[in-house]
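Apart from one protein chain that is not included, each protein chain of the complex appears where it belongs.
Up next, subunit A:
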Amino acid sequence: MEGQAMTYADENQHPPSGPAGSPWSRPEPQWYGYDAPGHDWYGQATWDEPAPQARPHQDDLTALRSAYRLLRRISTLTALGSFVVYVVLSCSAPGLMGAKIAGELSLGMALGVLQLVVTFAAVHWYGRSARRSVDPLARVIRERTAPAGGNAGAVR
């Protein structure tokens, strides 16, 4: 349908190494989005030909993809990272995490409960950021594909 023949500049980067040996240092799966050698298998023919609106469409898609990727990375890494730090600290520094900070309440317990409480805020933040960064871009693409010939090129 659309200008499927395009390859993106960011795809031709060097592939990363394999997944790390331990689950918590596992790189984000979307990093593999860069992976795989560049393909020019459609040849140049399709480059000359595509309709003028295919190009901005690809740009919109690229913008949406990066917006999503950024949002995903920040949110996922923060959530997973804080938890991994918490668990590793619990195991490797029981003295620190067992330190009493208020009455019988230890630091480890307080951090655990705090993570649960912060979750509400994190979910709220994610919803707001997604509404701001991702949804407008997605709407443009949807509007373009649904009625033929919509001229929504305003995003970039």
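Following the convention adopted for this analysis, contacts are C-beta pairs under 8 Å (C-beta built on N, C-alpha and C of every residue); 3 or more make two chains touch, one makes a residue touch a chain; residues count from 1.
Note that contacts and distances are computed from a predicted model.
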{"item": "Undisplayed chain, where the name is taken from the UniProt record, one of \"Phosphate transport system ATP-binding protein\", \"ABC transporter permease\", \"Cation acetate symporter\" or \"Oxidoreductase\"", "value": "\"Cation acetate symporter\""}
{"item": "Residues of subunit A (touch criterion as defined above) contacting the omitted chain", "value": "1-2, 4, 11, 18-24, 26, 29-30, 32-33, 35-37, 39, 41, 61, 64-65, 68, 72, 75-76, 79-80, 83-84, 86-88, 90-92, 94, 97-98, 102-106, 108-109, 112-113, 115-117, 119-120, 122-124, 126-127, 130-131, 135, 137-139, 141-142, 144-146"}
